[in-house]
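Every protein chain except one is present and positioned as in the full complex.
Labels run A and B following the written order; every chain starts at residue 1.
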Amino acid sequence: MGLGLLTSRTLKSSRILHSQYSRFRPIVTKPKLQSPDASSAAAAAPQPETTPSPPKKPVGGARIHFTNPDDVIEVFVDGFPVKIPKGMTVLQACEIAGVDIPRFCYHSRLSIAGNCRMCLVEVEKSPKPVASCAMPALPGMKIKTDTPLAKKAREGVMEFLLMNHPLDCPICDQGGECDLQDQSMAFGSDRGRFTEMKRSVVDKNLGPLVKTVMTRCIQCTRCVRFATEVAGVQDLGMLGRGSGEEIGTYVEKLMTSELSGNVIDICPVGALTSKPFAFKARNWELKGTETIDVTDAVGSNIRIDSRGPEVMRILPRLNEDINEEWISDKTRFCYDGLKRQRLNDPMIRGADGRFKAVSWRDALAVVAEVALHVKPEEIVGIAGQLSDAESMMALKDLLNRMGSNNVWCEGTGTNPSADLRYRYLMNSSIAGLEKADVFLLVGTQPRYEAAMINARIRKTVRASNAKVGYIGPPADFNYDYQHLGVGPKTLLEIAEGRHSFCSAILNAKNPAIIVGSGLFEREDKDAIFYAAETIAKNGNVIRPDWNGFNVLLLSAAQAAALDLGLVPESSSSIESAKFLYIMGADDVNLDKVPADAFVVYQGHHGDRSVYRANVILPSAAYSEKEGTYENTEGRTQQTLPAVPTVGDARDDWKIIRALSEVSRICLPYDTLLSLRSRMRTVAPNLLHVDEIEPATFGPSLSIDCTQEINLTPFKAAVENFYMTNSVTRASKIMAQCSAMLLKE
Amino acid sequence: MLSRLASQRLIEVRQAFRLSAQVYRSFSTALNYHIDGPDNNPDLPWEFSEANKAKVKGILSHYPSNYKQSGVIPLLDLAQQQHGGWLPVSAMNAVAKVVGVAPIRVYEVATFYSMFNRSKVGKYHLLVCGTTPCMICGSREIEGALLKHLGVERNEVTKDGLFSVGEMECMGSCVNAPMIAVADYTNGSEGYTYNYYEDVTTQRVVEIVEMLRRGEKPPVGTQNPKRIMSGPEGGNTTLLSDPKPPACRDLDAC
């Protein structure tokens, strides 16, 4: 010990001397790399013993999870000891040690390919540099990431990668967020030696969402692996070999996945970029707002990139519990719907049937005038599928104070069971679905209703060969499933134990039943739920340690609406309505509304219901307001405004608050905070952001149902994946998608 | 003086440009994507013949039932023999169906190996070796002579459907470079052969082509009359005497 210290001190002092001399030497760039002899000599020279550097923070928040304490091994990264579980790769060990290894082909959510060679590191006693992404870490391994050998290896790989890569960064949409750019700045050489012609590759047509410039491709095969493993469409492949190698589909084929937009994110270069975003903006001039997606009930975490008043693109945010790091194409590309068909002025329909733009004061006065002159039981309110919890609370309060209790959210049916929370939530949580080994999908098509949940199911099916049974109309999922039947008949058979699938449920460790919320609209809803609960009871689906009874909701507002008790008093209230307050509900059937009813439409898009309205009150879209949403698993999340509202539009709850004042029944809150504290008295879980509030009671409380089940087959809840709400219906990109991709 | 310097530099620059214009890159695996044609599109039906179906079973029996995709290469080869030396896209789809994988996985294999022809070939598919030793010994000229004589481009079939020219990687007879291999499909899928013609010259390949056209069988192997197989021209030059026994200590002396 003492001797070692002494030697290190002497060595240090000699180094100081050395540096004094070096002051007079001419400056040479990377002198060690100029001659291989010098670098090998430097590597061979005894390195002075340095004390281990203080631990760095793991790269990208990498976490380690030790399942078994015996499986812990210790490796040394740049001389610093790291404890990792067995089976991790060298690259992951380096990440935990806080050393960022450059990589192109490696992606933590995809299988390991090891073909880009960018992650080369030096491992002691290994004759060659080692591709760290593909090499399992072994106990006591001494990994060196900043030796001249590793640096030279990276430089060499980078030179090869840049050989055939075009120098078109100025016209490339990836410029500024390109892995190749960044890593060639950090790890590449300052010159290349390639003097021949660069190759060029024919661009492929992958559909209306993904733009390809295949000459820029560096053959990392991330997109191929993503399409095969996560998206489940085996269309992309690696064709040819050697320098003629290219990514393609061989035959002309569009990418018909609902997750295809994610290849844009995983492509490390500009080979796959967003077609709608092409040449629209540079990433450094965009302002990112971290918010929540509302196009389906999943509540994917997204980042809205905006420039000025305009939403330029939408990107996913990492959330392991909900969307991992993917989002569906509808989430990603619906943003141009936010710029079209917008309602920007309050309008009143005149005597001639034409709309006329008026001031807020006039519009609210007209609405209040009518509202005060109808009977309370003739007042009806319907919240839309994009409504936030605050505005639904305000709407319910307003209508209740007017004396009516006929307020509900579209899609929850006329008789929702809001008292039993487990009946409308995904009780096993989205991440919890990975533990399941048998799925029974009842009247739901997760691929079209909630693409991210479908990705979870697919992940589970791939990882553990979980069995999937499906009852509903014929559908194409991107994993193997057993089509058990089309309607309640099969469900009854399983409930009564007469079906062959029963044994699968009985033998399963963690069976999961997913009931689609499209069934909410059926008359025999209770009977169907009773049958599903019988299956759950028989199959031991609900246990203290596992709750596999799930309901998959369709829209972002439903869970919060039911939590807040937006339940209509009578199921036929819409037929006798004289004053109908529609808050963004466009999928509700308005044919039964009496002709003399006064309809107020409050919303952000001129979609379906607006044509029946007498007064239009423009409100803010989800990208423009702060609002609380609860996703299908009961997780509360909040949106943040990314862009200002258009025209004269206002926040939903503010409009209702203003209306209440004009109607002289002033609601007792005038800030978002006080509205939220009102919400706390009704549903306290809506204030616990990013937390799941599990359902307290199970089916033990539900009463036996005597309702007769109707044997008509289940219908598909979502006809067109790309057009499900007013924003997506206004979007041109979504229209293109449904025209091109659904045709196939 | 300055003008002379400048003009000299200009010539240099021009030469540099001329050089780079001549550089071209050839890929032995032809196009990496499919172009629909009347005789090659996914809508054409394609199936293994009855005789080959038995062979398919035999091939698949070599592999475990959950790894049927291991049989892709022999099955593609079988399909290529059945279809007269080339693989239409529907044949690849049929193979994908047999082994139970997505078609793209079969396309990946078929595009990787230059021995699978994904466009129509003639009865005689002339494959010029393009690997380094043959290239140094003039395979580019030989290919040029063939193309000029037949009046076709690479991977194109002559009008009479007899010949097509392609490129092949090293076939291991570098000592007799340059060489061409002729894939002979005249006898159908049963009796197809690969014939190697080595030590060819630009005149000799044309002669071989004409002989094949007349239905003759040119002698395979080296085309240099002075060589016997891969022996040196004009007899051996080394190893003329019996080889010396290896050095060994005198065992009896001990």
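The definition used in the following text is that a contact is a pair of C-beta atoms (placed from the backbone, for glycine too) under 8 Å apart; a residue touches a chain by one contact, two chains touch by 3 or more.
One rule holds in what follows: contacts and distances are computed from a predicted model.
**Q** Absent chain per UniProt: "Glycosylphosphatidylinositol anchor attachment 1 protein", "GPI ethanolamine phosphate transferase 3, catalytic subunit", "Defective in cullin neddylation protein" or "NADH dehydrogenase [ubiquinone] 1 alpha subcomplex subunit 12"?
**A** The chain we cannot see is recorded in UniProt as "NADH dehydrogenase [ubiquinone] 1 alpha subcomplex subunit 12".
**Q** Any idea which chains on screen the missing one touches?
**A** Missing chain, whole complex, touching shown chains: A.
**Q** Using the definition of touch stated at the top, determine which of A:Ala531, A:Val646, A:Val718 or A:Leu741 touches the missing chain.
**A** A:Val646
**Q** Among A:Pro81, A:Pro309 or A:Pro668, exactly one should touch the missing chain; which is it?
**A** The missing chain is touched by A:Pro309.
**Q** I'm checking contacts with the chain that's been left out. Which of A:Ser108, A:Asn283 or A:Asn344 qualifies?
**A** Answer from the full complex: A:Asn344 touches the omitted chain.
**Q** Which one, A:His65, A:Lys125, A:Arg354 or A:Arg664, makes contact with the chain that was left out?
**A** With A:His65, A:Lys125, A:Arg354 or A:Arg664 as choices, the missing chain is touched by A:Arg354.
**Q** Please identify, in ascending order, the residues of chain A that touch the omitted chain?
**A** 308-310, 338-345, 347, 354-355, 605-606, 610-611, 646-647
We take it that only the chains that are shown with their structure count from here on.
**Q** Could you state the distance in Å from the CA-based centre of chain A to that of chain B?
**A** 49
**Q** Sort out for me which residues of chain A touch chain B in the complex.
**A** My answer: residues 196-197, 199, 202, 204, 228, 234-246, 248-252.
**Q** Looking at the complex, which residues from chain B come into contact with chain A?
**A** The touching residues are 20, 23-25, 27, 29, 32-34, 36, 42, 89, 101-105, 107-108, 111-112.
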